[in-house]
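Below are the structure tokens for one structure; questions will follow.
Apart from one protein chain that is not included, each protein chain of the complex appears where it belongs.
Letters A and B mark the chains in the order given here, with residues in each chain numbered from 1 onward.
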Amino acid sequence: MAYVSIESQGRLARGRRAEILRSPSPHLKHFLTARDLDIDDVDELCQVADEFEAAPGPTQKFTGRTVALLFFQSSTRTRLGFEAAAVALGAHAMGMEDMSASSRSNARVRESLEDCAAVVSRLCDSIVVRHHEVGAAARMATMSMVPVINAGDGWNEHPTQALIDIFAMRRGLGTIRGKSIAFGGDPRGRVVRSLIQLLRFEAPREIVFCPPPRFDIPVDLLNAITENQIAYRIIPDIACALKDCDAITMAPYDMSEIGEPGSSSFVSPHETPEHYVITAEKIERTRSNALIYHPLPRFDEVDPSCDLLPNAMYFEQVRLSKFMRMAVLERTLSAS
Amino acid sequence: MAYVSIESQGRLARGRRAEILRSPSPHLKHFLTARDLDIDDVDELCQVADEFEAAPGPTQKFTGRTVALLFFQSSTRTRLGFEAAAVALGAHAMGMEDMSASSRSNARVRESLEDCAAVVSRLCDSIVVRHHEVGAAARMATMSMVPVINAGDGWNEHPTQALIDIFAMRRGLGTIRGKSIAFGGDPRGRVVRSLIQLLRFEAPREIVFCPPPRFDIPVDLLNAITENQIAYRIIPDIACALKDCDAITMAPYDMSEIGEPGSSSFVSPHETPEHYVITAEKIERTRSNALIYHPLPRFDEVDPSCDLLPNAMYFEQVRLSKFMRMAVLERTLSAS
Partner (left out) sequence: MAYVSIESQGRLARGRRAEILRSPSPHLKHFLTARDLDIDDVDELCQVADEFEAAPGPTQKFTGRTVALLFFQSSTRTRLGFEAAAVALGAHAMGMEDMSASSRSNARVRESLEDCAAVVSRLCDSIVVRHHEVGAAARMATMSMVPVINAGDGWNEHPTQALIDIFAMRRGLGTIRGKSIAFGGDPRGRVVRSLIQLLRFEAPREIVFCPPPRFDIPVDLLNAITENQIAYRIIPDIACALKDCDAITMAPYDMSEIGEPGSSSFVSPHETPEHYVITAEKIERTRSNALIYHPLPRFDEVDPSCDLLPNAMYFEQVRLSKFMRMAVLERTLSAS
């Protein structure tokens, strides 16, 4: 996890890509990329999330502490999930659902991300940011006085979603060790990039990609897999994954909207080719026990006919997300 | 009041109009339509609202509990009113003021209402939704794990506003029994439909419509009135209502915007023909004691010259609304 000490922030020039200093986890502050999390971080966060789930009710541990939720792109579960997590910790979530319109960083005034961070971080104890630009959260971290959590920066990363996915897969599978984990849909997404980084600690037997032919798997993903000596293969039909794999994490067929600003009129394509779609009929036909995960929203790549099958883990994944977000916020607010 | 048990939700097919199961009020969960409220529900909710008004200050009864306010259409009083009610109960309101832009159910990603409900209901304890489509709240109820409150679904219903109106009319009139209740303005609105349903318990002497000639009174409204053996008549001039009636509940002259999505550029007509407009001069001329109610916003059908007259109940109605919304949330959060 990236660490920028308050002292060092001043020395980082503004307006260029942040050069984030590394630090051991005791000084951990920002959640910018899954690359900087180690196995102890993941284990500890999963354990704290377990404890939050088992707790009898909300705590008031962080009464009066504030988390600013700054969303330059649309969101349902990430924004409401962090707000629910904050409330369950006794903290307060403030912020904006559409920074690209309602804040001074909008198209009219164009306040820089660095100034926005310098300002907002003097009014809160933690910042959660989603933006369409790669590196947006890291840019904010260079000027922030408080920890910055990357809730999605364009095509780059979404590390807390990856933590949620690992937490939910450990729950569903018992352990990821030795298991075959498939990735369906667009392999270029930010959740995939963060999740591949975290899977290096989990020692799966193999990673199986089922990407639409139009999109290559990004080279950095393949490098991360091979560097960690994980086997991988590519399959042309999701039915193979249903037959062979222990878990499938799905994504929309074409995630091109992920790099679009909030104000863009881009509309995502919704017509997934049939052999990339999971249906109840295919699950039955393949007698699949594969658990199906999805960070959501889905388009049509997982048919609603699956929703009631024991394979469907994607709504349970949302329920579990609250506890992992509580763990992330607890760590962040304890350090700030 | 509509009831859908968690168990039964799964059996309801997604993507079609919900078939809501009925249940006795002990299991009452969703507030989807005024049709399912009985006289005991209304009496009890009015009594609880009375008690909240008399209470010395806010309670902390629901600390840590959350209400998600999901608004796909614009709102001032309903959204802020539910938030104020939540705060007064010690609960927390989260959500979005413009779901049609800021959520993943926006035009770009188009997450379904069912998925939205499945997700959000795993992050909160109650959902309040406004949408331009008839049946939107009922669709969300089919997949929600928590009670759904319909805060307006297109041309269909707005049951909590009707409860507020009944509460405020009982206050102003002492009792509605034996009274003449007029409806001014567009008779096709969602508040009228919900309110007519609740008036069946109140035994008014008659219902008087003063609709603009361009709009027929919906047949289902007239059926509901005659089924409940309430007399009704139609008058051509609001001055007659001022002379003859005990209370007049006003609505804009043309509510066509009610079925428009949040992103539509439709602008409501604001030029109410003179004999559908209430003015201080008309009230004086007719020596009217009629109490004037309005769910608001008004256009020009009630002139601001009336605001300071004892007839004007519409701002007091807003003040009372907070206590009824507290009663609705208290019932909802106690059951969830």
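Keep this in mind: a contact is a pair of C-beta atoms (placed from the backbone, for glycine too) under 8 Å apart; a residue touches a chain by one contact, two chains touch by 3 or more.
Quantities reported herein were computed from a predicted structural model and do not represent experimental measurements.
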| item | value |
| --- | --- |
| Residue of A:Leu37, A:Ala84, A:Ala118 or A:Ile196 touching the missing chain in the full complex | A:Ala118 |
| Absent-chain contact - pick from B:Arg65, B:Arg108 or B:Lys322 | B:Lys322 |
| Touching residue (missing chain; options A:Asp41, A:Glu83 or A:Asp98) | A:Asp98 |
| Footprint left on chain B by the chain that the document does not show | 57-58, 60, 71, 74-77, 79-81, 83-84, 87-88, 90, 93, 97-98, 101, 257, 260, 264-268, 270, 296-299, 304, 307-308, 315, 318-319, 321-322 |
| Touch list for chain A against the chain that is not drawn | 10, 14-15, 63-64, 66, 68, 92, 94-98, 101-111, 114-116, 118-120, 122-124 |
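Operating definition for what follows: only the chains that are shown with their structure count from here on.
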| item | value |
| --- | --- |
| Between chain B and chain A, distance of the C-alpha-averaged centres to the nearest whole Å | 38 |
